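Just dropping this structure here.
Entry: subunit A
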Amino acid sequence: METTSDFLNIKDVNTAFKINGKYYDAISHINLTVHHDEILAIVGESGCGKSTLATTIMGLHDPSETKISGEIDFEGTNLLKLDEAGYNKFRGAKIGMIFQDPLSALNPLKRIEDQISEVMTYHTKLTAEQKHDRVLELLKEVGIVDPKRTAHQFPHQLSGGMRQRVIIAIAIACKPDLIIADEPTTALDVTIQAQILDVLRKIQSENHAGIILITHDLGVVAETADRVAVMYAGQIVEEGSVEQIFNTPKHPYTRSLLRSMPQRDNQNDDLYVIQGNVPSLQKMSKIGDRFAPRIPWVKPEEHEENPTMHEIEPGHEVRCTCYKNFSFPDQVGSVKA
Partner candidate 1 sequence: MSLVEIKNLKVHYPIRSGFWNRITDSVKAVDGISFNIEAGETYGLVGESGSGKSTTGKSVVGLEKITSGSIMYQGKDITKKINRKELDYNHDVQMIFQDSLSSLNPRKRIEDIIAEPLRNFEHLSKDEEKLRVLQLLDIVGLDPDALYKYPHQFSGGQRQRIGVARAVATNPKLIIADEPVSALDLSVQAQVLNFMKKIQREFGISYLFISHDLGVVRHMCNNIAIMNRGRLVEIGTRDDIYNHPVHIYTKRLLAAIPETSVNNRQQHRANRLAVEEVYREQQDKYYDKDGKAFPLVPISPTHSVALPKEVANKIIKQEGEVKA
Partner candidate 2 sequence: GCSNGNSSSSSSGTTAQIKLKSSFKNSAATDKNATKNGTLKLAEVADSPFQGISDPVLASNAADSHVFSPGGLNNLFNVDKNYKIIDGGLANQKLDRKAKTATITIRSNGKWSNGDPVTAKDVEYAYEVLGNKESTTSQYSSDFENIEGMAAYHKGTASTISGIEMPDGEKGKKVVIHFKHMSPSMKFSGNSFIWGAAEPYEYIKNVPIAKLASSEQIRKNPIFTGPYKLDKIVTGESTSWVPNKFYYGKKAQIGHITINVVSSNNIVKAIQSKKYDSVVPSASGEVGGTSYKKLKNLKGYTKVGQPALSYSYFAFNLGHFDTKTGKNVADSNKKMANKSLRQAMMYALNVDDVAKKFGNGVAWRGNTLIPPVFTKYYDKSAKGYSLNLKKANKLLDDAGYKKRNGSKWRSDPKGKKLTIYFGGMSGNSITEATYQDYLQQWHKVGLNVKLYGGKPMEMNSFYDLLQKPSQNKIDLWTAAWSLSSEPSQSQLYGETAPFNMGHFVTKKNTELINKMNDSSAWNDKTRTKTFKQWQEYMNDQAGVVPEEFNYVWQPVNNRVKGFDFSPANNELFSDLTLTSSKLK
């Protein structure tokens, strides 16, 4: 099944939260597509709206506290038009989600088996026995050594890595087309992180699912993703294949991020530091390039007034024009940090 048909189309989505009676955009004008059989990574600093995007797709926001506009086209259905019951047909069945904190994401008072089979109760017509078998099967699939025992245990009796595997099992129980993994490995050790990522990749190839992998760890992205979208302050600033992003990053933000990573080759140097802070929601400017304040040496005229995405090579898009002549101050040697 080698289709690359995009089954998820996110078009111009805005999500705004109500804070003290006013709505503020947490993500704005997001356009994204996800294909079968690929891992799309979304990277960005804390607070840039990665989780918001994920939960917007899942429809997990309280409608009285949020305002969402745009269109999320999932296999021909606009998810944003669905009511609660309609959404429930997709959640768990067609879209699975994996959360960051594996301990709190599981109901502490229910056995693992019940938590996994619950999702099947609502989306399949399996008998109790079949469900039981499927649970064991799933646990095995996510790499749990002793599925029988684990199925009978409670979350607190499992290690972090095991819990995360259970959550993955829940997410894939109904063979969804789309899996959203929101920082699935942040709370885990590197060795376990690697294992979990392996599991994710295996599942993706077996189920031909599309995976949205949210993370702020560039290493994880580089190792796992097929395509990458870089977010900054609620917007996507650059999008492209892993190679494009890591080998020929364009946007100043992407480049800054990569430069600030401790790497083999900058062992004894100072790391690059992005000036300033990510603005808080309320202080986010509506117009202009949101990253501009953090690269003050770039002249205003190099930025677009209303930055848009520019496709610079097939599949590689960058927001704003400032990337064109961008260079770091120490490389220019003229601008003082």
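One rule holds in what follows: a residue touches a chain if its C-beta (ideal position, glycine included) is under 8 Å from a C-beta of that chain, and two chains touch if they have at least 3 such contacts; residues count from 1.
Quick note on selection: all candidates are chains of the complex that A comes from, given by their letters.
Here the structure is a predicted model, which is why all the values come from computation and not from measurement.
All listed chains 1 or 2 share the complex with subunit A, though the touching one is 1.
Within the complex formed with candidate 1, the residues of subunit A that make contact are 45-46, 160, 189-194, 198, 216-220, 222-224, 242-243, 246-247, 256-258, 260-264, 266-267, 270-274, 277.
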